[in-house]
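Okay, here's the structure, questions in a sec.
Excluded from the complex is one protein chain; the other protein chains are retained at their positions.
By letter and in written order, the chains are A, B and C; residue numbering begins at 1 in each of them.
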Amino acid sequence: MPESPLRILVWNEGVHEELAEPEHIGEIYPEGMHGAIAAGLRKHLPEAEVATATLSDVEHGLTEERLARTDVLLWWGHRAHDDVGEEIVDRVHRHVLAGMGLLVLHSGHFAKVFQRLMGTTCSLAWRNRGERELVWTVNPTHPIAEGIPNPLIVPEQEMYGEFFDVPEPESLIFISSFAGGEVFRSGLTYSRGHGRIFYFSPGDQDYPVYHQAEIQRVLANGVRWAARPGHGREAPAVSNPAHGWFDESHAGAGASPGNS
Amino acid sequence: MPESPLRILVWNEGVHEELAEPEHIGEIYPEGMHGAIAAGLRKHLPEAEVATATLSDVEHGLTEERLARTDVLLWWGHRAHDDVGEEIVDRVHRHVLAGMGLLVLHSGHFAKVFQRLMGTTCSLAWRNRGERELVWTVNPTHPIAEGIPNPLIVPEQEMYGEFFDVPEPESLIFISSFAGGEVFRSGLTYSRGHGRIFYFSPGDQDYPVYHQAEIQRVLANGVRWAARPGHGREAPAVSNPAHGWFDESHAGAGASPGNS
Amino acid sequence: MPESPLRILVWNEGVHEELAEPEHIGEIYPEGMHGAIAAGLRKHLPEAEVATATLSDVEHGLTEERLARTDVLLWWGHRAHDDVGEEIVDRVHRHVLAGMGLLVLHSGHFAKVFQRLMGTTCSLAWRNRGERELVWTVNPTHPIAEGIPNPLIVPEQEMYGEFFDVPEPESLIFISSFAGGEVFRSGLTYSRGHGRIFYFSPGDQDYPVYHQAEIQRVLANGVRWAARPGHGREAPAVSNPAHGWFDESHAGAGASPGNS
Partner (left out) sequence: MPESPLRILVWNEGVHEELAEPEHIGEIYPEGMHGAIAAGLRKHLPEAEVATATLSDVEHGLTEERLARTDVLLWWGHRAHDDVGEEIVDRVHRHVLAGMGLLVLHSGHFAKVFQRLMGTTCSLAWRNRGERELVWTVNPTHPIAEGIPNPLIVPEQEMYGEFFDVPEPESLIFISSFAGGEVFRSGLTYSRGHGRIFYFSPGDQDYPVYHQAEIQRVLANGVRWAARPGHGREAPAVSNPAHGWFDESHAGAGASPGNS
């Protein structure tokens, strides 16, 4: 079926880039991490519309109109989680429940909107020593694992370790091990309301992970999986149907509760 | 191993009882719904300490001290969800993540604390016409299904129907059908942080469901399953362990991250 | 990416059709149930190659060569499960583990290959009185639910009821209720090895269910979901890799274990 192009928005708080923390961030990410992520997506999804936004944009670049025409939002945040306005968090949360796809990246595990979608602390163990990360596929039939080497090797990366306090995922796709011996469930999917969510941990302000071809492929796979381009943007809502309402509805007579 | 008795707290907003809505509530629930629920638990768990609390108690009867000595909290709410203080919601949420068991009953699907734990709207379809509900077991090996007839028949009950907007449960134990043809996932388990959660939908202010022996058995099974009496009350937290920290810890040297 | 057309094989034992049991089967399924199923798939997947095979074909129409060029196999069986040769069952099982998609339909729950993939009895309750079946969507974000009305109404169908003795599905998509009050988990997905499996219960030799547009849509969605056209046909296998083998492999040096 002919479909309009996917509309993707890569959001990055952009604070590490502004502050030049670490100093070398401008060298490894001259266009910001969002720039590198967007470039990778454009390579794998040439037909898609890929835009970026950051915290310092008006309404963080996440206006109602913008989200309404976004199929999949990618979220990178770290230092400035608390600076994201509550109203924006409400808005993104509502759009996910209404069918917008969401990819939460690395330190985004502590983003307010991720915590709200998960209902847990989303805490974990971490250590930043540039350890080698091996990303192993444990769900080879999942579309997000398509074409990904097993293991995928990230030469240097911040360690994230268990216990990762998130709900049991619907699909566990990747498990990482680190040089120090820790393990981490690094690729997880969820659905919430009408929206699909993919959390993926590799990627950090200190290391050029988002330039790695296999990482870009994972993100492109994730975007394709999370997108529901044909779906109306509507969250599940309470309804009070009459006895036998669906007999009418079957005859084509008007609105009905519970449609997906 | 010798264990101290389970400490159970049955919370009911108590508003239907106060307002006598419906009029006959005093006849079917002379001690309130919480009274009937507590009586059923005492029958099945004679060694347990079972107490009750309501919205109108000081701090809704849910003080820090009270929750600290509660192994499992049961929650019934309907009309007054909005009257539950945010601070109390925070507190209950925190205790669940720290290991307190939680049973959410019927219209409690819209309780603030349940929505916060789920991350979704928790909306559903409903119709109150006293339809027969058949509760079918689809997970016969789960401890909560132990001894429950299949189907469990509730002669008259409010209809709850799909789509029930909650995350995919860790275990789906019961599916209900109603006289009007709707179905509902009526017995669901989750874990969040260190706590276990069981949602069970049968039970309503209009019908004497909580006096039914099989329903009481389900609730007692649920309490036993959700309780973690030996577990310290501590939520998962972020940690920053040194490389190889566990080698020390293995030698018995002090606190370590990530202990369950 | 340009892809070759999906290659679909609809398998039906074809025994009800041969024996004209029930008598009216020739009226509702003049081309056999496989003919109706194939026609529905051609409508929704016009670019696909859709073929059919039956028990009485040489090797049941399921030769090694045939399976090797099949992306998704649909399986309808009922009276003649025992007549399917063990060698053919081995072969289909092996192809599923190696990445061929499989849709198991209705009474196929007792097919040898389904029992072998599930590891359980696959037993259920049944009653053939032409009861109305309501198929409710409980997983609206799953691609198989895309565009399906909620509920999907099957005017007359054999009742299938719980307990359905299959492993907990990876995704539970549909739950059916019947006029008699029973419920059934009627749309379930699994992965086994490198293959994806979808079980869908509506459809029977006595009723014209496979002509229903919504049912055809479910099957087409299922085929699209189960297909892995780019995947080599190889089952997971044991391996004995050297310490650090992946360092070599990362440099592009030849075969490695565990690739998906």
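Throughout what follows, a residue touches a chain if its C-beta (ideal position, glycine included) is under 8 Å from a C-beta of that chain, and two chains touch if they have at least 3 such contacts.
The shown structure was predicted, so the numbers you read here are calculated from the model rather than taken from an experiment.
Peer 1: Of the residues C:Met118, C:Val138, C:Leu172 or C:Leu188, I need the one that contacts the missing chain.
Peer 2: C:Met118
Peer 1: Among A:Asn12, A:Asn150, A:Asn221 or A:Ser239, which residue is in contact with the omitted chain in the full complex?
Peer 2: Touches the omitted chain: A:Asn150.
Peer 1: Please give every residue of chain B in contact with the chain that is not shown.
Peer 2: Residue positions of chain B that touch the missing chain: 134, 136-137, 139-141, 145-151, 153, 170-171, 191, 194-196, 228, 230, 236, 246-247, 249-250, 256, 258-260.
Peer 1: If the missing chain were put back, which residues of chain C would it touch?
Peer 2: Touch with the absent chain occurs at residues 97, 116-121, 123-127, 129, 161-163, 165, 167-168, 170, 180-181, 190-193, 235-244, 246, 257-258, 260.
Peer 1: Go through chain A and note every residue touching the omitted chain.
Peer 2: Touching the missing chain: residues 132, 134, 136-140, 150-151, 161-164, 168, 171-172, 175-177, 179, 181-183, 185.
By our rule, only the chains that are shown with their structure count from here on.
Peer 1: If you average the Cα atoms per chain, which one ends up farthest from chain C?
Peer 2: If we average the C-alpha coordinates per chain, B ends up farthest from chain C.
Peer 1: Are the interface residues of chain B and chain C largely the same numbers on each copy, more than half shared, or largely different?
Peer 2: Mostly the same residues form this interface, as more than half of the numbers used are common to both chains.
Peer 1: Taking the mean of all protein CA atoms as the centre, name the chain whose own CA mean is closest to it.
Peer 2: If we average C-alpha coordinates per chain, A lands closest to the whole-structure average.
Peer 1: Any idea how many Å lie between the Cα centroids of chain A and chain B?
Peer 2: Taking the average C-alpha coordinate of chain A and of chain B, the gap between them is 31 Å.
Peer 1: Just the number, please: Cα centre separation of chain B and chain C in whole Å.
Peer 2: A distance of 38 Å separates the two centres.
Peer 1: For chain C, what residues touch not just one other chain but two or more?
Peer 2: In chain C, 134, 136-137, 139-140, 150-151, 171 touch at least two other chains.
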